[in-house]
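Starting off with a structure, shown below.
Partial view: only certain chains, each at its native spot in the assembly.
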Amino acid sequence: MADLHFLANPARFRRFSQRVLPGLTFATVLGFAVGLYLALLQSPPDYQQGETVRIMFVHVPSAWLSMAGYALLAALGASLLVWRHPLAALMARAAAPVGACFALVCLATGSLWGRPMWGAYWVWDARLTSMLLLFFLYLGHIALSRAYDDPDRGDRAAAILALVGVINLPIIKFSVDWWNTLHQPASLMRLDAPAIHPAILMPLLWMAGSFLLLFILLVLVRTETEIDRRRLEIADQNA
Amino acid sequence: MTGFLALLSRDLRLVWRRPGDVAVVLAFFVVATVLFPLGIGPQANILARIAAGVLWCTALFASMLSLDRLFAADYEDGSLDLLLLAPWPLELAALAKCAAHWIVTGLPLAALAPLLGVAFGLPPDALMALAATLLIGTPTLSLIGGLAASLTLGARRGGALLALLALPLCVPTLIFGAAAIETLMTGEDLLAHIAILAALALVALATTPWAMAAALRQAGE
Amino acid sequence: MAPPLLDVPLLNVADLACRRGGRPVFDRLSFALGAGELLALTGRNGSGKTTLLRALVLLVRPQAGTIVWQGSNVQDDPETWRGQLAWLGHLDGLKGDLTVRENLLGAERLRGRPAADDRLDLALVAFDLNALAHRAVRTLSAGQRRRTALARVMLTQAPVWLLDEPLNALDSAAQQAFRSVLQQHLAHGGLAIAATHADLGVPNARTLELTA
C-alpha cells in the first residue's frame, strides 16, 4: 500500500507544477533568446578585455544563483526541521545539485576567463576562494543527504548542515576576504567590480533573469523526479 | 551538570585505558608536519614563513582524524541510547564529548606545536603565539568536528565524509589562527586575532550543541 | 516518584502507530499499565517489539498516537519521562574498556545522580557480579555482560523498566536472579514492559502479542 499521508502534499505540488511548467519553460527559452542576443550581438566588446568580457554574462548570474541556492537550501532545511514539511526534503534534494552546478559553472567560466586575463587558470583570489568553499559546502550537503540507507535520515542530517552552513557563510566570506587583503598578491590584477557600463548592465540583467527562471525550472522538474523516485521506492518496499 | 561531568570523566577514563588512539593522532601530527621541511629543503626563510600555516593545517587534520569515533563507538555498543535517555539535556552531553575530545587532542596538539615550531626556525615569541592560538582555536575545531561526527553517525564512509563536512566550516578559525603568527612579523596586533579566535569559539559554542543534539536524536531512530 | 495510585493506570498508550524504513510496523496499538504490572511483549521476529519499546521511550518518533504518563503526555515533557525510565536494549550499552563497577557507577552518574555504595553492592550481589566487579567488561562472557546491564537497570530505581529480551545469554541461575529482581520491582509498585521469546516467570503478567 502506498503511503497516502506522505503523498498527499507532494500530489498537490505536482498538480501545481504541471500547471506552471509549460509557461515557465516558454519564459526561460524566451529569456535566453533575448538575453543571448543582447549579450553576444548587441553589447560592445570591452575596451580592455575584448570579446572575453562576454563570459561575464554566464559567469556572474551563475555566481549569484549559486549563492541564492544555498540560502534556499537553508530555508528548505528549516521548514523540514521545524514544520516537518515532507516536500521540503524532496525539494532540497533536488535543489542542491542544481546549486552546485551553478557554482561549478561560475568556477569554470571564471578560470577560463582568468587564463586570458591573468595568465593562469587559477589564482587564490578572495572571491574565487570563497566560491570554491561554497562549492564544497554544496558537495557536503549532497554527499550527506545520500550517505544513509534511510533517505529520511539523510534529508534531516543535510537540513541541519544547511542551517549551520548558512550561518557560517558570511563568516567564511569575511575571513577569506580578510585573508586575501592580508596577503595582497601585488602582481595580480584585482577582481574589483568595474563600474559597469549600462550597455553591459542591460544584457547582464536579462541573463540573470533567464538564469533565475532556469534555476526554478530545473528545481521543479527535479523535485518531480524525486517524488517519483520516492514513490517507486515505497512501492518497492511494500511489494 | 553532574551528568556533564560524569560523561566527561568517563570519556577521559576511556582514553586513559587506551592511550594508543591519542598516540597515533599525535604521531600523525608530527609525521605530517616534519614532512614539509624534508620535502621543501632547509631554506630557513621559507620554512619560517610557512610554519604557522602548516602547523595549523596538520593540527586541523589531526583533530579530524580522531573525531571519527567520537559518537560512533557509543552508537555501536548501545551507550548512545543511554545518553539519549538521560534525564538532562542532550546538548550538554554533546558538549561534554567535545570537551573530552579537546582535552585529549587539542590540548596536547597545542603543547606539541611549539616543539615542532622550533624545527621550522620560529622565534620564541612566535612559538608562544602558536601555542596560544592553538589553545583558543582548537575548541572550535572539536565542536565543528563533533557536529560533523554526529551528522555522519550511521552513514557510510564516515571518516572522509566527516572531514568533507567539517573542513569548510573550519576555514575561518584556520585563517585567523595561522595569520595570528604572522602579525608578529608585520607588527600587527596579536591580541586582536586572539580575540577573533575566541569569538569564533563562542559562536561555535553557542550554535553547535543544538545542532549536535538534533543530529544525535536522528541517529537514535 | 509520586505515590502510586493503585486503581488508576499510570501509563496510558493510545492508538500508537510506527513505521520503520517506510513500512508500517504496527498501527493503533493501545494499552494501559498500572503500578506493579508487567507487560510482556511477544510476537514473531520482526513483529515490532523492539520498535514499540523504542517508541515508548521516544527514541523512535511514533507516527501517531499518544503516550500518557501520570496524566500528562510524555511528548510535552520528555525529560521528566526519561527520568522515570530504565532502559535495556538488544545491545548491552557497556564500555568494554571500563570495569563492571565503573560501568555501573558511570551509568548512574549519567542519569544525573551518584550511586550510593550500598545500592551498588546490592545490585552486584543480586546478579552475582561481586567477583567480577573489577574486571574490564571486554573480558567478560556474554552472559556476564548481560548481567551487568541488568544490574544497571536495577540500580536506576526508576519506576518504569523497559527491557528488550532481558533473558538473552543468561544461564538458569541468572534468569532466576532476574525474575526475583523483577518481582521485587513490581512489588514496590514499579512497572515493566519486556520484549521476550521466553517465559518471564511472573505469575499475573499481561501479554501483548504483536503481529507482523
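Labels for the chains are A, B and C, by order of writing; each one numbers its residues from 1.
To be clear about the criterion, a contact is a pair of C-beta atoms (placed from the backbone, for glycine too) under 8 Å apart; a residue touches a chain by one contact, two chains touch by 3 or more.
Note that the structure is predicted; figures quoted are calculated from it, not measured.
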Full complex expressed as chain labels with copy numbers, beyond the one copy shown: A x1, B x2, C x2
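Heads up, the rule we're going with is that only the chains that are shown with their structure count from here on.
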Of A-B and A-C, pair with higher C-beta contact tally: A-B
Chain centre separation in whole Å, for subunit C relative to subunit B (CA means): 37
Euclidean distance of C-alpha centroids - subunit A vs subunit C, Å: 49
Cα-centroid distance, subunit A relative to subunit B, in whole angstrom: 31
Overlap residues in subunit B, where contacts from two or more other chains coincide: 221
Sequence positions of subunit A contacting 2 or more other chains: none
In the complex, subunit A residues that touch subunit B: 81, 133, 136-137, 139-140, 143-144, 147-148, 153-154, 156-157, 160-161, 163-165, 167-168, 171-172, 174-176, 178-179, 182
Residues of subunit C that touch subunit B when the two form their complex: 54, 57, 59-61, 79-80, 82-83, 85, 87, 89-98, 102, 106-107, 109-114, 136
Residues of subunit A touching subunit C in the complex: 3, 149-150, 233-234, 237-238
